[in-house]
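One protein chain omitted, others in place.
Now for subunit A:
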Amino acid sequence: MSDIDNLRSTWLTRIADAKDESTLEDARVAALGKKGEVSLKMRELGKMTPEERQVAGPALNALKNELNSALVARKTALADAALEERLRTEWMDISAPSRPGQQGTIHPVSQVTEEVIALFADLGYSVAEGPQIESDWLNFDALNIPSHHPARAEMDTFYMKRAEGDNRPPHVLRTHTSPVQIRHMQAHGAPCRIIAPGRVYRADYDQTHTPMFHQVEGLALGRDISMANLKWTLETFFSAFFGKDVKTRFRASHFPFTEPSAEVDIQCSWENGQVKVGEGNDWLEVLGSGMVHPKVLEAGKIDPTQYQGFAFGMGIDRMAMLKYGIPDLRAFFDSDLRWLRHYGFSALTPPSVSAGV
């Protein structure tokens, strides 16, 4: 059957030599199309004797299958080659800058406030709030600061203007977050554990003071809460906040709304003007605290013979400066975009106890 061998070799060569899809298609039609050479051969089978057909039939069928396979293989090879050729030309400069996106940021005050909330939430404290324009009574009198008390003058209070004929004492821009204590006690009573973060105001502006800043107040009331509990609470908080063991030192002080009162220092070291918390032999004053004064409990409608507890107030901005090494308080409120981007935090990393603060 050298006939068939010839056919095979002729057509396989033509398929292999096809340089593109259309020559390949021409080859297919010429071989296997209706009038293709192989197809015509198959039609001749009918004229053959049964014996001849028994030999030629399978041979032709095999040839047809072989050519079909070769066609598919060639077609795939041609497509691969074409794709390869296309990819070779499709070069882009991967070093060129991408389309600019916008990277928003969270202000350090917000981030640190959330850190403080997360840590105190774990200790069972909820978050209380109060207005920034506050009555003179809640900001001062209720906190055992009567009108003649020198602490009033020392607080550099901002007062709201009173209309002519309005003889009420002027409202103040709260000088501390402590009025929230009174509001909370009056509304919810004891026992309680709250923190109250927020804006406060004092008429002072220099290198280290701004007329507005942020405080967080803490208040815990119960039957037998002591100053020793306060010390544990603050040390537990500071160690979690700064991510290392931080010792505190309590120093006697005086605040009208707490008694006994203590200024609290945290352990630190100073190196080249840079402070490092939680190491070294120096102390840095960070907050005021004490046992809630019986008069303050009374102002909050709580019986001081039944309940006692501690309160503290610390600067959020200052905590942010200490933790993140931010040098200048005034820049917090200047909204310099370069500062916001440098010291700001990603939108997608809210602090949590599980992920760390």
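We take it that a residue touches a chain if its C-beta (ideal position, glycine included) is under 8 Å from a C-beta of that chain, and two chains touch if they have at least 3 such contacts; residues count from 1.
The working rule: contacts and distances are computed from a predicted model.
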Practice prompt. Leaving aside the chains on screen, match the unshown one to its UniProt name from "Phenylalanine--tRNA ligase beta subunit", "Carbon monoxide dehydrogenase large chain", "Iron complex transport system ATP-binding protein" or "Glutamate/aspartate import permease protein GltK".
Written response: "Phenylalanine--tRNA ligase beta subunit"
Discussion item. Just to verify: which one of A:R8, A:K75, A:R249 or A:K323 makes contact with the chain not shown?
Written reply: A:R249
Worksheet item: Looking at A:A30, A:A59, A:L78 or A:M227, which residue reaches the missing chain?
Response: A:M227
Discussion item. I'm checking contacts with the chain that's been left out. Which of A:G33, A:G278 or A:G344 qualifies?
Written reply: A:G344
Item to complete: Check each of A:R8, A:K75 or A:R199 against the chain that is not shown and name the one that touches it.
Response: A:R199
Worksheet entry | Those residues of subunit A which, in the complete complex, touch the missing chain | 96-107, 109-110, 114, 117, 121-127, 129, 131-135, 138, 148-151, 153-154, 158-163, 170-171, 173, 199, 201, 203-205, 211-212, 220, 224-229, 231-233, 235-236, 249-254, 256, 259-263, 291, 293-294, 308, 332-338, 340-341, 344, 346-348, 350
